[in-house]
Each structure stands twice: as C-alpha cells, then as structure tokens.
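The other protein chains are all here in position, but one chain of the complex has been omitted.
Chains here go by letter, A, B and C, matching the order in which they are written, and residues are numbered from 1 within each.
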Amino acid sequence: MKKGVMRPGHIQIRVLDMDEALKHYRDVMGLIEVDRQGDKAFLKAWTEVDKYSIILREADEAGMDFFSFKVVDEATLDSLRQDLINYGLQVTDKPAGDLPDCGRRVQFDLPTGHTIELFATKEQTGKWGVSNRNPEAWPLKLSGMRINRFDHCLLYGDDIDGVLDIFENVLGFKLAEEAVEPDGNKIALFLTCSMKEHDIAFIRQPMKDKFHHVSFILDSWDDVLKAADIISMTDTPIDIGPTRHGLTHGETIYFFDPSGNRNEVFCGGSYTYPDHPTITWDAEQLGKAVFYHARELNERFLTVVT
Amino acid sequence: MKKGVMRPGHIQIRVLDMDEALKHYRDVMGLIEVDRQGDKAFLKAWTEVDKYSIILREADEAGMDFFSFKVVDEATLDSLRQDLINYGLQVTDKPAGDLPDCGRRVQFDLPTGHTIELFATKEQTGKWGVSNRNPEAWPLKLSGMRINRFDHCLLYGDDIDGVLDIFENVLGFKLAEEAVEPDGNKIALFLTCSMKEHDIAFIRQPMKDKFHHVSFILDSWDDVLKAADIISMTDTPIDIGPTRHGLTHGETIYFFDPSGNRNEVFCGGSYTYPDHPTITWDAEQLGKAVFYHARELNERFLTVVT
Amino acid sequence: MKKGVMRPGHIQIRVLDMDEALKHYRDVMGLIEVDRQGDKAFLKAWTEVDKYSIILREADEAGMDFFSFKVVDEATLDSLRQDLINYGLQVTDKPAGDLPDCGRRVQFDLPTGHTIELFATKEQTGKWGVSNRNPEAWPLKLSGMRINRFDHCLLYGDDIDGVLDIFENVLGFKLAEEAVEPDGNKIALFLTCSMKEHDIAFIRQPMKDKFHHVSFILDSWDDVLKAADIISMTDTPIDIGPTRHGLTHGETIYFFDPSGNRNEVFCGGSYTYPDHPTITWDAEQLGKAVFYHARELNERFLTVVT
Partner (left out) sequence: MKKGVMRPGHIQIRVLDMDEALKHYRDVMGLIEVDRQGDKAFLKAWTEVDKYSIILREADEAGMDFFSFKVVDEATLDSLRQDLINYGLQVTDKPAGDLPDCGRRVQFDLPTGHTIELFATKEQTGKWGVSNRNPEAWPLKLSGMRINRFDHCLLYGDDIDGVLDIFENVLGFKLAEEAVEPDGNKIALFLTCSMKEHDIAFIRQPMKDKFHHVSFILDSWDDVLKAADIISMTDTPIDIGPTRHGLTHGETIYFFDPSGNRNEVFCGGSYTYPDHPTITWDAEQLGKAVFYHARELNERFLTVVT
C-alpha cells in the first residue's frame, strides 16, 4: 500500500443471462445479493465491509468490463489521478452515483486494453450477518461455498511490461511473483498492494483485454473440497482442481459460470512484505507453476478466455 | 465378515529395481520397512498390528503377484479352503514360513487370472511406534505421507461375474458398490468383508490378471494435500488428484511407483453394513463414478495397467 | 459381528421440553426429524438407511430409556434372545409396531440397570437426501453440524464386570479398549461389534442406570471446529473441546442439550479387528485417556450424569 491503493474494490463481469448468473453466483457459490438495478446485480462476500464487490451486467458477450481498486481516501484518489495523467494515461472521471452507493471513480486503460478503476468511497454496510460488536466467528446463515472474500483477478494481454511499469511506478504495487522466459522476458505478473501474493495478475498472450478468472478466497482446504463437491452436485462446469498452484502456493479450484467466465475459489497460499524478493518461476516450469500437482497446463488454461 | 475373512492381509507387488522401489514406498510414502529377505522387502503402515502388509519383489515386470486376506483363525482357514475346493477351485497350499513369520496360506486363482490367498496367522509385532498401553495418538517419528493403513486394491479382468460369485458365495463378501451397463451387466465391483466400502475391487476389461492400483488410507483431507505436495516435491509421477471418487466417495490421489505400479492414498468415504443396499452407478456416469469432480475418466485410467 | 449384532440401532432419550429439544437436535445439530407420535419425536442422521435412530421422549427427568442394537436378521434375534435367557437374563418382548415402523424388540436389563434392546427389522427409508443410484457425496440441503451418523453411547454404572461378561459372551462384542486400576480392576469398557472402537462404552461409578452421553460422528476435524462454533453461536452449553480423546483417539466436543443430556460430536479415531489386542489405559492416566490434550478430567466429567 505504498501509494495508498488498499485492495480490489469491485469487478464488473458481463453475463449472458442474469437469472442463470444469479443462480450461479448467489445460489451455488453463496455470494450475497445486495442490490439489483437495471441490467446489473450487485453482490458481496460476507467478510467484506463495503456494500458490494461483484457487479454482474447482462450483456451479449461474457468477460470483464473493469476491475477497480479502493484507495485509502479521496485525497489519495486525487493524487493518484494526477500521477496517472502525468504518466501519460488518459483518465475518465465517473461521477459519484454512477455506480450506486459508490463515490467517484477514476478509470483508465492499461496497455493490454483492460479498464482499471480507482475509487475511495463506497457505502459501508459492514460484514454480512455479524456485528462489529462481539462478532460471532461466521454467520450461521452462510450458504453455498462459504466464500470469505473477493480476492483478485487474472487477466490475459500482450503488453504486460507496460502493465508492470504502471502498477509498480504509478500505483505503488509490488511484483510478488513472476514467470520468466530464459531471456528474462516476463510472461506472468503477480502484483500486490498488500500482504497478499496477488491483488491482480497478468499472463502475456497475444490478445487484448481478455479475462481469465475472478477469484474468491475460502477459509480452508476442507471448504475447497466442499466447493468442489458443490460444483459436481450442481452440474457446474469444472476446469481443474482441487489442486495447489505453484505460483502463490494457494489451494484452488477453477470452474465456469453459465456464461463461460472462469471463477476460482481458493485458500491458503504465501504472503509477502515489501522487503521480500520477487519469487520467480521459469517458463519451462510453467506447468508446475500453475498446477503444482499435475505439473502440466491443461488445454483450457490457454484457450478458454472470455 | 460373514464367513470369517477379516481384512486385506498383504499384497505382493513386483518392482523393477528394489532400491528405487524402497526410495518410493519407504522414503517418499513413509511406509516402515520391517524386513528384507532375498529379492523381497517387507513393509507396513503404522497402525497395522501384523508384522507386514506390503511385499515388494524385484522382478522383470511390474504388477501384482497375489493379494491375501487374513481370516479370523486356522479353523476358519480350513473351512474356507474346503469351500473353495467344493466350489471347484484348485487351491495351492503354501506352508508356514514360505513367507517369513507368516503361517500357511491357501492360494487360488480367480476366473480373471488373479491369485488370491487366505491365511490366519502372522507374527504380530503391534502398531509401529505406539504401545498397546496408554498409546499416543500417533508415532512422533512418522514421516512421509503419514499412511495409516494398507487398505485395498483394484484389479482389471474379464470374468468379473465369476469373481463376484466366489467373493459373495464362498468368501462371504458383500457387493457394497457396483457400476452397471444399461442391460444390467456389471462392469465394476466394490467388494467388502467389513464396514469399509471396499476391501477389493474389480473393473471389467478384456484382459487377464491386471493390476490397477494398491491403496493406502490417510487420516484426513489435509494429509491428502500434503501427500500431493510430496508427490510433486519428489518428482513422483502423478495420475490424478487430489479429488474425490464417486464410487465410495473417498478423497484420493493416484500416482505411480518407479516401476509403473499405480498407488492410491485416500481418506474418508462411505461405510456399509450387511443390511445396506448395494450402491449402483450407471455406466454412462462412469466418469463421475470414478472421478467425482472432473466427471470424466482420464486416458490413463484405462490404459496404464501393470 | 461375531454373533450377528450389527450396530447401534436407536436410543430413546428423555427430554424435559420437546420444542426445546427439537430446536437443539434438529435445528442446531441438524438431525433430520422424520416422525412425531404422541410424546415422542423420531430423528436420524443423513447416512443412516433405517428410518430413525434417535427417539426423544418428553418426560419429567432427563436420561436414557434404552439403547438398542440392530442384528442381522430375525433368526439371529431369536437365537440371541434364547442366549440371553440361557445366560439367566429376563427378557421382555416388545411387539412389532410398539415403536413405529420397527419390528419386535427384545429388551433386557444389564447388571448396571441400563435397558438394552435387540431388534432385526426397521423400515428402511434410505440415506437422507441422496439416492442409492449415482449418489452425490452428501445432500446439498444438509444443515447444522452436518452429522454423519449416530455412533455410540457412554453409560455409568456399578457392575461393569457383569456388563462385560454379557457383551463378550452372549452378544459377541469385543473389548476394544479399557481402563484398569493397578489391581487389574476394570473401570472403563469400550465395547465393539464392528471395526469401530466403541459401539457402547461403560465407566464404573457407584450408581445405577446413568447416562453420560450419546455420540454422533462427523466427517472431519474441520466439521468439529464448525460444530464448536455453532455451539457458541447458539448459546448451547459446552462441556469440553474441541479436543482429542486418548481412549479411541477420536477428535471430540462434549456439550449439553436443553434438558442436561450430554451430547458428543466427534470424528476420526482408531479402528479394530478381532485379532487386535485390547488397548489398555492405566487408571492413573485417566485424565489423558479421556481428554488427551488437557491430560486431566474436568469436574463435570464425573458429576453431570443424567
């Protein structure tokens, strides 16, 4: 949080059919639906203090509209906005209320074509189902996969060197982990503004603005198993897992929403501090870096991208 | 245990190189080596009271020599021997001491070509590392995958109807689970002489005397994860997992020893009693029956058989 | 199952207020209510194939009315009935239908004053929420503590030597574990008719017909934690745990129903076979034998007995 970017604040995901999408995100995964306006639904996971973190937008094509970070305060938002402009990026100002119960947002596009936002203010409705006073360990009414928190996303794009420069030098992120080719060319970036091994990640692919997955953290490896069971019981398409990643060492499952957007639920994994060296994975070990147990990529890893 | 067959007593597995095999079964998996004689090594898991359960024999070809059940006493061994003969099977009597510290064994071949044994007596050295008096929860020196117990094997062969008849009607086993084709033809048998969902299992394939895997039970899903990690750390070839089976609902990993014999470590799973109906899986659901999360067989499931 | 006794079939527990009791056993613990007749409610856990296993009876005093074992068939029930009579016990025949959907029961009293029953027939409604054909891993609608199965009870009484003689020599049980005083006097019996370390247990106390706890098995140590959390969230009185027992090595919590009857949920633990020696705990280690981590009894262990 060197420059005041706190955490992933929300993501807007395009879904082909809102009813089907809600059956998935709300009923199967167990996210809490907190609002519905026009073509959008707003959801959150129970430990989040802000009103929402997941925006589903009904559209003709799956994928991600934008990914937003919450910064510590409005003054920080001003200064980061100016830093982005000084860097040469074009920013778009979205006024307060453009998203419900959310303050103004500063949007800009990465060299990979992805739209990123910063904002400082959102209505705080508090953790769902527990109080700030003598809180219980978790809400008794928790259902589905018992998702703890919206965690990060992984994006595919071409100019990830340009992305790295912006995240490191403008937004104050750290490169926690990377995958590199023998010539030093980076092919994967795991970027953090916190102790988490990734708040956002990129893999180099010859494409613009592609969305690999949105990820949610669970409490335990036992919850990963139960999530995998729920995936099977509900005929939800699975991609891979349960398994562990090499990169970050988190324990994971990949699966798909009804529109073809990839989701991840995971637990555990490494942590980082500013003085920790970047962890490097060699490209020839990419199979193990991504799927630590199978030690090879599955075909879908590179081909199903919305 | 309707007719006095208690449990899997030992299995003799052929390995191509004993040193490599011991690195795998003893050092990586953590089984305890208790004896070595000639071309054979003898191992056990820590909760087993008998001296050994795994016999590795150095040979030119991988696979299984025989699978043996321990029966409650010598009188039961006599009567089961006679029942086998009455059924029309040819039995071979192996004298006490033919296997070290093991009483006489009654061998016979199944219609699938597999050699099965019965025996009643083996030296009881007790659980490894804990006493029968005020026992600790587990031995502090436990290492590797922390394997609890030798559990079962899965065999491939043609005439599994013949196999079922012998196990049910001569040996007093129960068909706990099965997979069936639309015409009722059985293609998988999970047979038990206990509360366990399988003490031995068969899958119908047009081949004789093939060995699919030997299986060991772990204490927890957490130990399954650590076993998968150890598999990766030691460059042990993995087949699939961590995942859950549909059949038996156990939580599992398949991997290979250096000779190509498939191993399983698993935990959990269902239980059965004599009055429980047989659980049936339809052939068209075989993918889910075998690998509950992926819901499809991997190619190796049918092709790598030693 | 040497003489055909399969498993604990049901227990009848006295509760002071049925509504409060159902809030506890059904809503907090998550047992399934399957019937209500007169002053009784009938419940089961989801993996049980018989219609019910827990009978709650509204009464003026908490405690246990009787504990019943299911035997393999009616012929076995006949022969065990005769064996009990031959042993000198007075049996009471309860006709089919005396308990709803249950066949005839043979009741007798132990020297400790506890009433035990045998029966062979009860309506089989199958596992709750899953099919016998292509069964899912668990029912999606499972709630509360996710209890897998009714498992055993622990009773307090004086003449446990007399109890042991009946269970071993008439009913074919095995003494899996015991606690003994220096003079060899047995003070705790863990008796099994299966691979489980106990289907019923007794502790010697100078009293007649006392009920210490009824126990239910969970799938995992993670479920033990969640059960403990639920106990706190619902203001359910806890006794001790999460912890491990020395005896049986199961991982456990003790708590109380609204009438003061002690309940246990646990997971894991050892297994036994007929050729396993009895595990012995010395009386001076009773603290560790009962509560393996604290290594001392809490005061309630001996004083709260209904």
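By definition in this document, a residue touches a chain if its C-beta (ideal position, glycine included) is under 8 Å from a C-beta of that chain, and two chains touch if they have at least 3 such contacts.
Computed from a predicted structure; not experimentally measured.
> If I consider the whole complex, including the chain that's not displayed, which of A:124, A:169 or A:185 touches that chain?
Residue touching the chain left out of view: A:124.
> Going by the contact rule already stated, which one of C:243, C:259, C:272 or C:306 would touch the omitted chain in the full complex?
From the options C:243, C:259, C:272 or C:306, the contact with the absent chain belongs to C:243.
> Which candidate, B:43, B:137 or B:305, sits in contact with the chain we can't see?
B:137
> Check the options C:231, C:265 or C:286 and report the residue that touches the missing chain.
Missing-chain contact among the listed residues: C:231.
> Across the whole complex, list the residues on chain C that are touched by the chain not included here.
221-222, 225, 228-229, 231-232, 238, 241-244, 251, 253, 288, 292-295
> Identify the residues of chain B touching the omitted chain, counting contacts across the whole complex.
Residue positions of chain B that touch the missing chain: 136-138, 140, 220, 222-223, 229-230, 232-234.
> Taking the full complex into account, what residues of chain A touch the chain not shown?
Chain A touches the missing chain through residues 1, 6-7, 47, 49, 70, 72, 124, 126, 132-135, 137, 149, 194-196, 219-221, 244, 246, 249, 268, 270-271, 273-282, 285, 288-289, 292.
Operating definition for what follows: only the chains that are shown with their structure count from here on.
> Over half shared numbers or under half: where do the identical copies chain A and chain C land at their interface, same or different?
same
> Which chain pair racks up the highest number of C-beta contacts?
B-C
> So, comparing C-alpha centroids, which chain is the farthest one from chain C?
It is A whose centre lies farthest from that of chain C.
> With centres defined as the mean C-alpha position, give me the chain A-chain B separation in Å.
The answer is 43 Å.
> I'd like the Å distance between the centres of chain B and chain C, where a centre is the mean of that chain's Cα atoms.
Taking the mean C-alpha position of each chain, the two centres sit 31 Å apart.
> Compute the distance, rounded to whole Å, between the mean C-alpha positions of chain A and chain C.
The mean C-alpha positions of chain A and chain C differ by 47 Å.
> Give the residues of chain A touching no fewer than two other chains, as numbers and ranges.
222, 229, 232
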